[in-house]
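This is the structure I want to talk about, given as structure tokens.
One chain of protein is taken out of this complex; the other chains stay put.
Let's turn to chain A:
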């Protein structure tokens, strides 16, 4: 079953690659084995048409560039052919170390769909004559992964179609539906983001792929927008999540031998008194509070107050054990 179908498809590809003229469906039926039927018999003809439609869809799904057209203005029925130049992978010559890099890269994906795409891509390179050593390593191994939203979003970027998706932020109780014209997908320090024009906010926005809830829907027509050329997507994301420059200085006292996480980030150490640079009072307060009595803020007063404010509600909660009762 599958074998005769594959045979027919291989013969169809060979036939359409070998022709310069466009071949009509009727010419193909008369030529390629497996399509033979009586065109005068309506039922047979309809069965052929269904079969041929399905085969064309299969070829396109596989990435075979099926051209449709006519050779002259007098031809009334469109025909088909496959342009050799569009079909064939261009010449690729990889030096052994380059081939090793590609072979390694193809193994890095921790994402089923993309891992499969990477290995079928690699098989095509092998078919182009590239020899890949499956054992090659480069001494470091990044783990490459992506969330399920990656595939539909990259397709939308490719087709320049708008997307609609539900997005969950920690601050909101329910995911909110967002509409975006996606310009690109970027990975910054191990996290994936999509950047584009937010149709509701009417402004450039980026979204974390890990916060997508549910499927990504492609909406509207292809080529619906033109991404701006001058926006560096990675810089945009890096800037959106950048911490402000640490321009302020705090002075804290550490208990001897404790508060090591703070000590090693200090920019100046004088015995057990250390100085830290910071930008945001609340985030430093949150970090310092974690060390309990091991870290005491001496200066500035606003940081000291922020730490005390955080301690009070915890201290007033139930609990009578002394810290030493918990072993670590």
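One rule holds in what follows: a residue touches a chain if its C-beta (ideal position, glycine included) is under 8 Å from a C-beta of that chain, and two chains touch if they have at least 3 such contacts; residues count from 1.
Going forward, contacts and distances are computed from a predicted model.
A chain of this complex does not appear here, and its UniProt-recorded name among "ABC transmembrane type-1 domain-containing protein", "Carbohydrate ABC transporter permease", "Protein pafC" or "Tungstate transport system substrate-binding protein" is "Protein pafC".
Of the candidate positions A:218, A:273 or A:296, contact with the unshown chain belongs to A:296. Of the listed residues A:42, A:73 or A:95, the one in contact with the hidden chain in the full complex is A:95.
Taking the complete complex into account, A:18 is the one of A:18, A:68, A:240 or A:279 that touches the chain left out. As for the chain not pictured, it touches chain A at residues 2-3, 5-7, 9-11, 13-15, 17-18, 31-33, 58-59, 61-65, 84, 86-95, 97-102, 104-106, 108-110, 113-115, 117-129, 138-144, 151, 154-155, 157-158, 170-171, 173, 183-191, 210-211, 227, 233-234, 238, 258-261, 264, 286-287, 289-293, 296, 304, 307-315, 317-323, 325-328.
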